[in-house]
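Inspection log for the structure reproduced underneath, given as structure tokens.
Removed: one protein chain of the complex. Kept in place: all other protein chains.
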Amino acid sequence: MITIVKIIISLVLLVHLSSCADSLNKYSQPIEKIKPSETLDSEKIENATNFQYSYDDLPTNYNPKSDPNADVDELGLWMQIEKIERNTITSGNIVKNEEINSYIKKVFCKVSPEYCNEIRIYIIHMPFFNASMYPNGMMHIWTGALLRIQNEAQLAALIGHELSHYLKRHSYEAYERAIQASGTATIAQLLLGAAGLGNISSLINLGMTSNFYSYGRNDERESDGYGLVLMARGGYKPEEAANLWKRIINTSKKLSLLEVSIFTNTHPSGPEREKKLRELSKIIPYSDSNFIGKKEYIEALKPITSLLIEDEIKHGEFESSLLLFDKLINDEFYLPYIYYARGELYRTKKKNIDLSKALENYKISEKYNSLAAKNLYKSIALTYIKMGNKKNARESFNKYISLHPDANDTNFIKSFMETL
Amino acid sequence: MKNAKTYIKLSLFILAIGILTACKTFTLVEKGQFTDPVGMNVKPEINWNQHKYTNKEYAWTIDGEILNQVLFLSAGENEYFLPFKNRWGLTDPKSPQFNKNITLLEIPDLFVKGVELFGAQLTIVNIDPVTFLDNDGFKLNFEFITEDGLEKLGIVYGTIVNDRLYIMAYGGAVIEFYGKGVSDFIQMAESATL
Partner (left out) sequence: MFWASKMKIKSLIPFFLISIIISGCANNKALVAIDYFPPESKTIALLEPDVELSEHTVGGMLVPKAEWTKLAKNNLIKAIQNKLNSIKGNIKTINMDLIANPDEKEIQLMKTMSAMGMSILIHNYVANSSLPTKEDNPIWSMGKETSYLKRKYKADYGLLFYVRDQFTSSSRQATKILAALIGIQMAAAIQQAYAGIVDLENGQLVWFNHLLKTTGDTRTEEGANEMIFELMKDMPS
């Protein structure tokens, strides 16, 4: 009798012991993929000779909250989104540099003078291509997008595209679908992660979220069309929208399993999309719009170029970063930074470090501009140390110190050199 | 029969003691006494609360690890020293790993990368050479912002001894809480021995 009681008690204890320990987060089921209806609107099927999208179709005074269909659900939604906006502002994860923010604002206002003062744009520190528009007029652009975009017209295309999702209520409806489909409510937590306000590992959730909150083909088609109108009205060359899409595809080829291209997930489309955009840009009635702005874009990004590339090195995957860097070299963008970054990739890989390749790339960076990448000579020195070449290492350290006498680690390096 | 009963009683006793001790996360570290978390011999001048995570990871705190926290870390060949684990408990391979070929100069960078994996935005203030554990080491000062946007400060001492990495780090909220432990931390770090 007592034996039985003791056995029961030890079972109780075991149960209790397990609840005493920290409980792990119980994420077991992925969210079901929610697809909006895929039937195409028959009226909007493109006719190759007729550009369907008119600026007049877009509201000039869109106020998301004044929709006559607003109900309690919507109120809950606004609260969630406002919370995301508050978190965005206070998260510490946004780029606050004034010059770059006013540049992006300037481009936005060219694309849409009417909404110039209403939309808030935040640049989020995330090294992947993504931009999103929230139903309350907040836009997020990730630093990875800025690094991959090739010119001002492409930036305008991205902005125009996202703004169209907003003005045509796609953003709102996608959000609503997500709410309704889950049968419960919003997934603000995941969306916070999706907003890039969590750490990089939250990308697992991102992948899940982007399946959850995505635009359908109709919406994409519409936003492509209206996006072209908006950018063209701003004077930008419409064909750059097709080039932007091509760029997204080209730089997304080597993403690892975990690093889904969030943008392509939230904006599903087939490979013909680039082709479609190009066709549309040929028939759009704004033949005078031909500003591309490659130089202007690169120039405007100068204050944050090294930051963008550092982010990519730190958090990117070797294969996909290498691919991106190859593309940037082709474009001849940020060359001294890119070669330095390639050097870093080869030097700091987890497996199969390639010191001679690293050195090669550092040397090229040096030729272009030895002052661009601040840590260039430090990295060269570290490479020489690993190669066993102490003399050259010392030389490089000395170069670093003479170029950056006020660097925050000069004393450390000097002392380290004495032990060589 | 008698053996079975004894066996049950004994195992219950052991279970009970195990649970009793397992339940307490924090133990008191008394000021004025020498103690050696992860092999680093220090003598705190204020009381701390100790939380042992693993044999090679100890944390101390005054007001709670969210507010201020000392870390004692050590890693040998191919060991992770700031393992970032995903929800299935698997270590993210991007976590910093130590090996014999890593020079002291590279450690601050690795530490920073490790912290950033957890989602903090980090800015290095400075890195200076120091003597730590009677060896050539570094002292790194940095600022960071947590996922929730709270601003914090950090300071790290590190060195490599006999192909092993040793780190003592301290971090806390800018407002008030970093300041509460930093002088004692520095005193301990600068007089620590192996």
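Should a chain be cited, it is by its letter among A and B, assigned in written order, with residues numbered from 1 in that chain.
Everything below uses one rule, namely that a residue touches a chain if its C-beta (ideal position, glycine included) is under 8 Å from a C-beta of that chain, and two chains touch if they have at least 3 such contacts.
Quick caveat, the model's predicted, so the values are computed rather than measured.
When the missing chain is restored to the complex, the residue among A:R86, A:K275 or A:K349 that touches it is A:R86.
Within the whole complex, the absent chain has one touching residue among B:L71, B:L133 or B:A192, and that is B:L71. Check B:F98, B:F142, B:Y157 or B:F177 against the missing chain and you find that the one touching it is B:F177.
For chain B, the residues touching the absent chain in the complete assembly are 2, 5-6, 9-10, 12-13, 16-17, 19-20, 23-28, 47-49, 53, 57, 59, 61-67, 69, 71, 73, 82-87, 89, 114-115, 118-120, 144, 146-152, 171-177, 179.
Following the convention adopted for this analysis, only the chains that are shown with their structure count from here on.
Averaged C-alpha coordinates put the centre of chain A at 33 Å from the centre of chain B. Residues 4-5, 8-9, 11-12, 15-16, 18-19, 22-23, 84, 86-87, 89, 92-94, 97, 101, 103-106, 108, 113, 116-119, 121, 124-129, 136, 138, 145-149, 151 of chain B touch chain A in their complex. Across the complex, chain B is touched by residues 3, 6-7, 9-10, 13-14, 16-17, 20-21, 24-25, 27, 87, 90-93, 125, 197-202, 204, 314-315, 350, 382, 385-386, 408-409, 411-416, 419 of chain A.
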